[in-house]
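Complex shown without one protein chain; remaining protein chains in place.
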Amino acid sequence: MFLQQLINGITLGAVYGLIALGYTMVYGIILLINFAHGEIFMAGAFVGLMMVTVFKMNIFLALILAMAFCMVLGVVVERVAYRPLRNSSRLSALISAIGVSIFLSTLALLIFGANAQGYPAQTFPVSQIHIGPAEISTLQLLILGLSAVLMIGLELIVHKTKIGKAMRATSQDYQTAALMGINVNRVISFTFGLGSSLAAAGGVLVGLYFNAVSWNMGLMAGLKAFAAAVLGGIGSIPGAMLGGLFLGIFEIMGVAAGLSSYRDAIAFAILVLVLLIKPTGLMGRKIQKKV
Amino acid sequence: MAEVLQSISNSIDPYILQIFVNIGIAIILALGLNLITGVTGQLDLGHAAYMSVGAFTAAIITINLNLPFSINLLIAGTIAALVGLAIGFPILRLTGDYFAIATLGFAEILKVVFLNLDITNRALGLSVPPANTTIPMPFYVWMITILVIVGVTFIQNSRFGRALKAIREDEIAAETMGINSTRYKNQAFAIGCFLAGIGGGLYAHFIAYINPSDFAFMKSIDILNMVVLGGLGSIPGAIVGASVLTVAPEFLRFMSEYRMLVYGALLVFLMVFRPNGLLGGVDFRKMVLRIFFGKKEKKPNVTIKAR
Partner (left out) sequence: MSLLKLDNVTIRFGGLIAVDKVNLTVEQGEILSLIGPNGAGKSTIFNLITGIYSPTEGNIYFEDRSIGSKKPYHLAAAGIARTFQTIHLFNNLTVLDNVLIGAHTRGKWNVTGALLKFTPWVRGEERELTEWAYDCLERVNLADKADELAMNLSYGAQRRLEIARGLAVRPKLLLLDEPAAGMNPQEKATLLKMVKAIRDSGVTIFLVEHDMKFVMSISERISVLDYGVKIAEGPPEAIRSNPKVIEAYLGKGAVNSA
């Protein structure tokens, strides 16, 4: 059932890609592995769930609110935990990010409890569409469609707007960008907000797709999405999406091939292989160090 | 002798004793990682994996062969070092963050492999019988802890240690001074993994039950926090970091479920207000000089450089 696995893999990969975008954008600008990004994704899933269950909202409205909430959350996290550390060692910032990650996941554990929760069955009407021998669900179509829309939207922002231009300039050379009069703080806040809202969308979609939202879902998803970002070439937006798809497809194919107990290792095995063969990722540029 | 030690350790509150042993093990782990990350400057995000290699090796040896504990630990450390070398050799030529990510990747792979092996009893984990030694565990652990402290102090203050620091400070300049950085990085990595293996072996026999999931990403991060909190590259720093982070959860115990919340927030606060660690930049020799002779010096600030 190759086609079916391909469809499932692409669906999973699209979500990895959405999360990976946040990693790649942040790393591209401030060289920080934002370990709290997985928890933002988790927060998005919970906010969406709350909107649907508590406030009986339409899933699309819930999705937008989750994205808005996480946008703010991402900006706040950057302000509180990373900005004061911008001129210290990168390791300090990394540890700070880990602190945020522990804080947010524990907070979710305290609020929502240890058990996974699911979106109510009627949240999004799922039906199957047959394409040849395989079938694709309306939910999968939603995930693919929405990922594509968000991805294109992001590309437009980065390449067609003024702030996008500032983002690109800042990721090329932070100091020079500041000297050229770009408000680097604003660019960084914007980047965090943007990346976080994409992760929130990923969270809601994953919650729907696997029908499970839990306090610790951020860690592994975050690590894998990060692997996807590296795979695609960290700093590259199309690379993140490509890396996500690649990982998703391989993971599902691996499971289909009977390696389900090695599921979590597959992503990392691919990551390590890519690092050894082409450390800058599929779409990354090679930079030779000047002395 | 053994009976005397036994009666001493019996007379101490087991809860205190347990914390004490945990501190000793944490110090061994932190000093091993400090050699790799603090001294040589190679960010290792998967150190718990080498600890797990040592833990399972030692446990399996005790279960099947019941070798004397000291020999057992040496084998466990050596196997961990060999696994470390097998992983380190290809990835130590990666620079900066790419190396860090690769260590993380390999650690996750190793964990999943252990979760699937019969010899590690898969996800059920292993019950570890008591170690084959007459010396009570607390004394055993601290004997080794002290040996390790002395050993790494010697290493850091030697020609070898200087070469490692040179690589951390400026790899290109170090190579130009005749230092084969690849070789030295591998050696430092192997020694760090050896210590992780020893720490793992002690841990396994003290806790008496081990599971591959005990050595997941968060465990690696715990060890890293000890090193960073104390101040990268500093041996007293690693010792203080290991002690504080082992004891702190006990003090936070009254907060029960809020404990991890506070721990996370504390990490952020500490980094924001003391980004170079609690003892970062404190040179003990200089500190003594300052106290007695009023000399004031600018502090070193060891960091991991960009790209």
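Residue numbering begins at 1 within each chain, and the chains themselves are lettered A and B in the order written.
Quick note on the criterion: a residue touches a chain if its C-beta (ideal position, glycine included) is under 8 Å from a C-beta of that chain, and two chains touch if they have at least 3 such contacts.
The structure displayed is predicted, hence computed values, not measured ones.
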| item | value |
| --- | --- |
| Chain not shown: contacting residue from B:Arg93, B:Arg162 or B:Arg259 | B:Arg162 |
| Touching residues on chain B - with respect to the absent chain | 151, 154-155, 157-163, 165-166, 169-170, 172-181, 187, 191, 297-298, 300-302 |
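Note that only the chains that are shown with their structure count from here on.
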| item | value |
| --- | --- |
| Length of the line joining the C-alpha centres of chain A and chain B, rounded to whole Å | 31 |
| Contacting residues of chain A [partner chain B, same complex] | 31, 33, 80-81, 84-85, 88-96, 98-104, 106-107, 109-110, 219, 223, 226-227, 230, 261-262, 264-265, 268-269, 271-272, 275-276, 279, 287, 289, 291 |
| Chain A-facing residues of chain B, complex | 37, 43, 90-91, 94-95, 97-98, 100-102, 104-106, 108-109, 112-113, 115-116, 172, 217-218, 221, 224-225, 228-229, 232, 257-258, 260-261, 263-268, 271-272, 275-276, 301-307 |
